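Our next item is subunit A:
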Amino acid sequence: MDWLDLGLTFVKTLAILLTVVNTVPIMSWVERRGAALIQDRPGPNRVGPLGLIQPIADFVKFIWKEDPTPANVSGVLYTIAPFLSLLPACLVLAALPVGDHLVVMGREVRMQIADLDVGLLYVLAISSLGIYGILFGGWASNNKFSLLGGLRSASQMISYEIPLAIAATGMVLFYGTLNLREIVLWQEGTLLGVLPRWGVVLQPFGFLLFLIAAFAETNRLPFDLPETEAELVAGYHTEYGSMKFATFMMAEYMNLTTISGMMVTLYFGGWHIPWIGDSQLLAWFGGSRNILGLFQFVVFFTKVTAFLFLFVWVRWTVPRFRFDQLMRLAWGRLIPLTLLNLVVSAVVLYLVEGR
Partner candidate 1 sequence: MGAIGTGALYWTHYIAISLIALGLIGFLIRRNAVVVLMCLELMLQGVNLLFLEASVRTGTPDGILMVVLIITVGAAEAAVGLGIILNLFRLKGTVELDAFRSLQG
Partner candidate 2 sequence: MEAFAPVGLLLAIALAMCAGILGLTTWLGPRRPSAAKLSTYECGAIPEGNARQPFRSRFYLIAVLFLLFDVEAVFFIPWALVYRESLAEGAGLLLAMLVYLGFVVLGLIYVIRKKCLELY
């Protein structure tokens, strides 16, 4: 690890982290405009053209606002709880493959923060840590509503983590590796000549289950019950003032981007375009790796934005689940279906490839 490699890794980590951190204000703007579009009203258009400066105005407001710490609150856990949910949201990025590789100063730089050969297991493990921010946040604010909201939100997130893990394992059955970069490389080319070799083509039903579990993991509507205004006075972050509340929101939006990134990597072929292979693209770009890398970066993030808009679109069209419907859907429907999906793919693989 000589100094140039260290410098390049540092720049690469900073670049990917800042890209995802910048999606948070953009996402809040897209969410407001998307909601306005769906409800046929203008949405934020006062601050700057089309309300584009609105997110920055929000950020400044959150920074300058007073941050009241209620009296009988256990100090240490109260202040670090929002950061306990922001840290895992940042750490999950490490395994996300954003592109193939660039050639910088004669060095081949992978467009991925860390090329782990247990990449998928790393993502599952770190995303299971987001629960602590909610639990400690709910508990430390010493408020009946936030305690119950914290418990319900945590039970929802843990119940939907199992189908998420089993659906992802269903895909590992075909890929045969946990390294996210190899998974994306496997998805290049075509299947039976016509369809692209993407995960969604191999297991469309598995993708649907992963999508539902992803909605629940990020507490997005229709799984929004624990933190709704109507039910529990904004659930676990009732007692949180300005910036700490914004940190919870930031963690949620970052989780949204990373889980969309995971869906793109596992099911929609990461940085590939359906029918055109990388070598073909390289020839078109006159053999320069960096332009190809940039192009792959753009392709990856357009797919992620498509998923982000799907999240916003569903949020304003689908009603909210009650808590027991939520639990019954997770334990009664989703887990058996993901197990079924696993068995069916195993049997199909045996019939196709077994002796």
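The rule is short, and it goes like this: contacts are C-beta pairs under 8 Å (C-beta built on N, C-alpha and C of every residue); 3 or more make two chains touch, one makes a residue touch a chain; residues count from 1.
With respect to how the candidates were assembled, all candidates are chains of the complex that A comes from, given by their letters.
Keep in mind that what you see is a predicted model, and the values were worked out from it rather than measured.
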Subject >> Complex partner of subunit A (touching, any copy) among 1 or 2 >> reply: 2
Subject >> Parts of subunit A lying in touch with candidate 2, wherever the complex brings them together >> reply: 1, 9-10, 12-14, 17, 21, 62-72, 79, 83, 86-87, 90-91, 93-94, 113-117, 121, 141-145, 147-148, 151, 155, 158-159, 161-162, 165-166, 169-170, 172-174, 176-178, 233, 238-239, 242-244, 247, 323-324, 327-328, 331-332, 335-336, 339, 342-343, 346-347, 349-350, 353-355
